[in-house]
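As you look at this complex, bear in mind that one protein chain is not there, while each of the others sits in place.
Order of writing sets the labels: A and B. Residues in every chain begin at 1.
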Amino acid sequence: MTGAKPFDWRHTPGLSAYTALIFVFFYAPLLILVIYAFNSSRLVTVWAGFSFKWFVAVANNNSIRDAAFNSVIIAIVATIASTAIATAGALALERGRLRFGRSAATALIAMPLVVPEIVVAITTLIFFSGLGMHHGLINLMIAHTVFCIPFALLPIQARLRDMGGTLEEAGRDLYADEWRLFRRVTLPLLLPAISAGAIMAFVVSLDDFLISMMVSSAGSTTLPVYIYGMMRLGVTPEVNAISTILLAVSIVFVAAALLVGRRNRFA
Amino acid sequence: MTKWKEGLSGIALATAIMGAITTTALADAGELRIYNWTDYTSDEMIKKFEAETGVKVTIDTYDSNETALAKLSSGAAGYDVMIISNDFVPIFVKQKLFQEVDAGAMPNFKNVDPKWQHRSWDPDAKYTVPWVWGTTSYSVDTAVYKGPTDSLKPLFDPPAELKGKVGMFGSPTEVMSLALVYLGKDQCNSNPADLKELDALLEAQKPFVKVYNSDGIVERQVAGETVMHEQWSGKALATRQQKSTVKYVYPKEGVVGWMDNVAVPSTAPNVENAKKFLNFLMDPENIALQQKYTGYQSAIAGSNKYLAADIGGSPEFNPPADLKISFAPSCDEKAIRAYDRIWTNLRQ
């Protein structure tokens, strides 16, 4: 230990290199995905030369664009709904006085994680059909909201557990009503966990195959359902192309959001 | 004040979205909703159908016969026509998931090749019209494997140098049906002695098998990951176009045949349009567009003449006349359970 160096807790030797390695692990497949989007061969894994033809194919393919659009819409709705429900639920579980039913509530919330997907998929479909609900996208939004709840709830609950109640108690002395307390104290403190939960809910919804496959009806095919349907005839680089477009769009959106955030701070 | 305004605009937005969704969900009279595998419907053919009839076509997709069956038997509705493999047709019919459309009485039925007019899974063409068909055997890279290729023996009892170089399908029924052809036994077998033989054959083959997987076969063959792979005829043709040394084998024991069929689910909202589509498909010129797109044989006489010679005249498309083709029927419960047991133990 060189005693002369000032101690900086933010810097752990080797950690940057380690994190960089993990990011290589995250991004190696992605790099390949983008490169192969420009492959002129019909086969996803055999390189045959550079070409834009799969982007042209996406532009001319209504089905794949509709599927991508359905997926994004469902993911947005399911994320908003499940995060709102989960925030309330987490507050109740950590801050509330549940005299009975705590174990039941814990079990119920973990349920969508635990029950095998195919079973959820089939029973949900039978349930909707039994009720005569054939609403395609709306059915999918409901089903997705259900399985997104635990992904949104668990990080919020963990954060609440860490926070303890001291700040809120101090706040309670200042603000009389609970709503203002929530808006001014609890919500800002919870925000990192709420956004982590929302991101996970979004990603899980966007990627879901089995439940979407069963619950979707005519006209509500999602991108994963479309992609899995390619397995018999062979997955083509068209999927790489639409994935690349999706990546680019999300990067542009987030970059814009960050820039706007920065400008507001300096204005 | 602002708070409830925000809330109100939120509700308004939600209502607008809901409204938009419900309107698109309402079927108008000129629609046809097809349920099929992805990339298995020719765009050109659909455009021709839309131009001729004025019906607007939408396509939804599924990933396998099995999930399509589970989905429809759980009450999914809204599809006007669906494509399904021969061994699943009797199941759908018995479960009352298809409606009778009497395809045999349609004007274009006369175009169906006589040998396909009485298909064992739909003998009187009451429910279905042929889509495309093909055979299942195996393809082998002759640049690597120099041995004889007249039999299923190299696939099921491979020479030592092919250890870890063989690929098989990922679906139990397709693996078992080809294995039963090799053993010369009946399909859908529930005879204990035959099943033990089948079990022993697949267990002995396992050390040679690199993967049990039905997708990405062309890729594995072209990359040289597998030298030998259980394969469909059309995909074998696609492989050969990438790597000319890959040969599709017509073994002396015979091959397994399959046909995908077009049927009308009993819950179809637009039955008349569905029937128009079925009749449209039995025109050789129309089905040729589909063949061109997917690269499989059709059951409509004279459609091959609309195809390019290197496809229409390819060995993959024209099996030898004396080839024994057995179409796998849908098996009874006893055989399914036995297959299931063999398959689970093989992969335990």
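Simple rule for what comes next: a residue touches a chain if its C-beta (ideal position, glycine included) is under 8 Å from a C-beta of that chain, and two chains touch if they have at least 3 such contacts.
Here is the rule we go by: contacts and distances are computed from a predicted model.
Novice: Can you pick, from "Xanthine dehydrogenase family protein subunit M", "ABC transporter permease", "NADH-quinone oxidoreductase subunit H" or "Na+(Or H+)/acetate symporter ActP", the UniProt protein name of the chain not displayed?
Specialist: Of the names offered in "Xanthine dehydrogenase family protein subunit M", "ABC transporter permease", "NADH-quinone oxidoreductase subunit H" or "Na+(Or H+)/acetate symporter ActP", the absent chain's UniProt record gives "ABC transporter permease".
Novice: Could you run through the displayed chains and say which ones the absent chain touches?
Specialist: Visible chains that the missing one touches: A, B.
Novice: Among A:137, A:193, A:218 or A:233, choose the residue that contacts the chain missing from this document, as touch is defined above.
Specialist: Considering all chains, including the one not shown, the answer is A:193.
Novice: Given the contact definition stated above, which residue among A:59, A:107 or A:260 touches the chain not shown here?
Specialist: From the options A:59, A:107 or A:260, the contact with the absent chain belongs to A:107.
Novice: Please give every residue of subunit A in contact with the chain that is not shown.
Specialist: 7, 9-12, 15-16, 18-19, 22-23, 25-30, 32-33, 36, 44-45, 84-86, 88-89, 91-93, 95-99, 102-103, 105-120, 122-124, 126-127, 142-143, 145-146, 149-151, 153-159, 161-163, 178, 189, 192-193, 195-197, 199-200, 203, 206-207, 209-210, 223-224, 227-228, 231, 235, 239-240, 243, 246-247, 250-251, 254, 258, 261-262
Novice: Which positions on subunit B touch the chain that was left off?
Specialist: Residues in contact with the chain left out: 64, 66-67, 69-70, 73, 91, 94-95, 170-173, 192, 195-196, 199, 206, 209-213, 216, 223-225, 332-333, 336-338, 340-341, 343-345, 347-348.
What we mean here is this: only the chains that are shown with their structure count from here on.
Novice: In angstrom, rounded to a whole number, how far apart do the mean CA points of subunit A and subunit B lie?
Specialist: 34
Novice: Which residues of subunit B touch subunit A in their complex?
Specialist: Within the complex, subunit B contacts subunit A at residues 17-18, 21-22, 24-25, 33, 35-40, 58-64, 67, 70-71, 74-79, 214-216, 218-219, 222-223, 235, 238, 242, 294.
Novice: State the interface residues of subunit A toward subunit B in the complex, per the touch definition above.
Specialist: It is residues 41-46, 63, 77, 122, 125-126, 128-130, 134-138, 213-214, 216-221, 225-236 of subunit A that touch subunit B.
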